[in-house]
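Here's the structure, in structure tokens; my notes come after.
Of the protein chains in this complex, all but one are displayed in their positions.
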Amino acid sequence: MALKLEHVSIRLNDRTLIQPLSLSVETGETVALMGASGSGKSTLLSFIAGGLEPPFTATGKVSLDGVQLDSLPPEARHIGRLFQDDLLFPHLTVGENLLFGMPRGPRPARLARVDAALAEAELPGFGERPPHTLSGGQRARVALMRALVAEPRAMLLDEPFNKLDAPLRQAMRSFVFEHIAARGIPCLMVTHDEADVPPGGRVLRLKDGEVTHA
Amino acid sequence: MPLTLTRRGFASLVALTPFLSTAHAEESWAGIEKQAKGQTVYFNAWAGSPQVNDYIAWAAGELNARHGITLEHVKLTDTAEAVRRVRDEVKAGKDGSAGLIWINGQNFHVMKEEQLLFGPFAWDLPNFALVDTDGKPTTLVDFAEGTEGLESPWGMAQLTFFADGAKLPAPPMSMMELLDLARDEPGRIAYPAPPDFHGATFVKQALAETIADRALLPLAIDKDDFREATQPLFAFLDQLHPYLWREGKQFPLTQAQVTQMLSDGELLMGLTFNPNEAANLVSSGTLPATTIAWQNRGGTIGNTHFVAIPVNAKAKAAAQVVANFLLSPEAQARKADLKVWGDPTVLDMDRLTPGQRALFTGGDAPGAVKDPARTIPEPHGSWVPLIEAAWLERYGA
Partner (left out) sequence: MNRLGAAPLLLLWALPLLAPLAMLLPAALDGEAWRMALAHPQLWPALALSLGAGAVSTLGALALTLTLLAGLYRSRVWDSLQALAASGLAIPHLAFAIGFGFLVMPSGLLARLFIGGEAPPQWVSVQDPWGLTLSLALALKELPFLLTAGLALLSRGDAALQLRQACRAAASLGHAPGSAFLRVVLPPLLKDLCWPLIIVFVYGATVVDMALVLGPTQPPALAVVIWHALNDVDPAMNGMGLAMVLLLTAALALVLGVVALLLRRARDPLHRRLAAGPSPLSAPRGLAVLLGAAALLILLLAMAVLVILSFAPRWPYPALLPPVADGAAWMKMTAAPLWVSLTLSLTAAATAVALAVLWFETQAPARDSWVNGLALLALALPQLASAGGQYKLFLPLGLTGTVFGLFLAHLTPVAAYVLIVLAGPYRAFDGRYVAAARALSVSRIRALLTVKLPLLKAPLLTAAAIGFAVSIAQYVPAQLIAAGRFSTLPMEAVTLAAGGNRALTAAFALALATPPLLAFLAAAMLGRPRWR
């Protein structure tokens, strides 16, 4: 079980942002890719998740658990994502947001999973609330749970703690990595803050398009 | 067509022709009526007046009940819309979208010239025998162009002026008196800018009253003769315009706008082609009961309006039955009724039975013309574009 990149390179028009990069993120492992903003880190994540849009182009292969992803649409890749913003759908309630990506099944079972997820997020009884009534930390926790109840086989984190204020950031870091670790899935994170890297996480640095192992 | 014929001689010459084939016509008319049953006629007719629209709706009901014909009123703002449509359809070899068109003047000329009309059919209509072709020669000659039976007369029109008698007790009975009135009341007289139909008619009326030799009017004219013949006309207009509304530098757009400005009190008098329009406007409340209507002492421009069948019409039989019905004493009497429309009949009262005559209950309503003047026929078609161009050149910008 692993997320594998082979010779992945990212270009913006005719400029190469990331030189061919090969990388394997193992089950339960967290890899942090660090680099300045504009270096193409987030674009790389978009490529892995599927849905890279012009003017960006990419070459190379991505596989997850031995399955080639390149020709699969984003929804068939089973890769969860967290963004800088929580991106909770404002027109849906917290509960509906959680149900949005949850695999189909009998309704009572799904609702039970919503309650369980809310309990995990330390937000019991928040299911009917619209997202904008929640605090930033609460919304961030819901965003993670929303990604996890979709049963992803890998997680991509795009500077997920960047917009949280300092005290909250530390709490969120442990919350996020604790829950991802509990799923035992590979996790690739891009960030520019060393403090985001969890204990035991592997760090790669991206500079001038080249990746160096720290 | 020999244009050197005098108007009267010309008119009576063509007037003879309809009655040559009457026996044959009667035979085939029953066949036409039979064929017409169940057909739908799309009547393309100007629809700016609710009275006209209501009258057409009434005719539709009668035609359905009596002849099993469906009459659909296709409402137009301008008859040219229908003419252009027929032209394009014929060019493309397509069936006609129009079954019958309310028409006269330039639109008729164009359709006749481009052979866009079905017929001749009009003189074979049974009710055509009742038309007053002698007393109303314009039923056979449309703006100096012979109808040749390609259109069937529907109603009469004659330039008529109207005003509030309380404000204008002694109306101007000629163009010269109008000039005097304008001098006394500057800024209170206006006519619509040609090429608006009524505006052009006002100018034609002025032409008829100022031209040295009125016998020129029914004849074709070229540019040089026109310039000479219209010298008095433009001298008159040059005199008149400084005393008009906005000093003759701006003109109302339409006759309807003039009427509205009269009703509002901004202008002193209005003009119309329907001698009964003022009476009609009094009864609908647009004009006060003190309204008077008149025609200039020496006569005013008049004409006839018709219905014609496009050459590509789908229901030609039914269209003829409709045209014949519109000529019936009953339909004509209802049309002439001031409370309905007030459009003068084309029929000859002397050719009607006493019973039919009794249908015409024309009375003396407020706003009706007291002393009808004689009709001055429209000048020959070649005058119109020259008048419009010369007017535009002088006063257009």
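Labels A and B are assigned to the chains in the order they are written; within every chain, residues are numbered from 1.
Going forward, a residue touches a chain if its C-beta (ideal position, glycine included) is under 8 Å from a C-beta of that chain, and two chains touch if they have at least 3 such contacts.
Remember, predicted model here, so these are calculated numbers, not experimental data.
Chemist: Looking at the full complex, which residue from B:Met173, B:Ala256 or B:Val340 touches the chain that isn't shown here?
Modeler: Of these options, the touching residue for the absent chain is B:Ala256.
Chemist: Looking at the full complex, which residue from B:Trp46, B:Tyr243 or B:Phe325 touches the chain that isn't shown here?
Modeler: Hidden-chain contact among the options goes to B:Trp46.
Chemist: Could you please point out the chain B residues that touch the chain left off the display?
Modeler: Output for chain B: 42, 44, 46-50, 53, 72, 74-81, 83-85, 87-89, 92, 94, 97-98, 106-107, 110, 187-188, 193, 195, 246, 249-257, 259-261, 263-266, 284-288, 392-393, 395-397.
Chemist: Kindly note down the residues of chain A that lie in touch with the hidden chain.
Modeler: Against the missing chain, chain A presents residues 46, 49-51, 53-54, 73-76, 78-81, 83, 85, 87, 89-91, 100-101, 103, 130-132, 146-147, 150, 152, 156.
Note that only the chains that are shown with their structure count from here on.
Chemist: Averaged over CA atoms, how far is the centre of chain A from the centre of chain B? Could you give it in whole Å?
Modeler: 81
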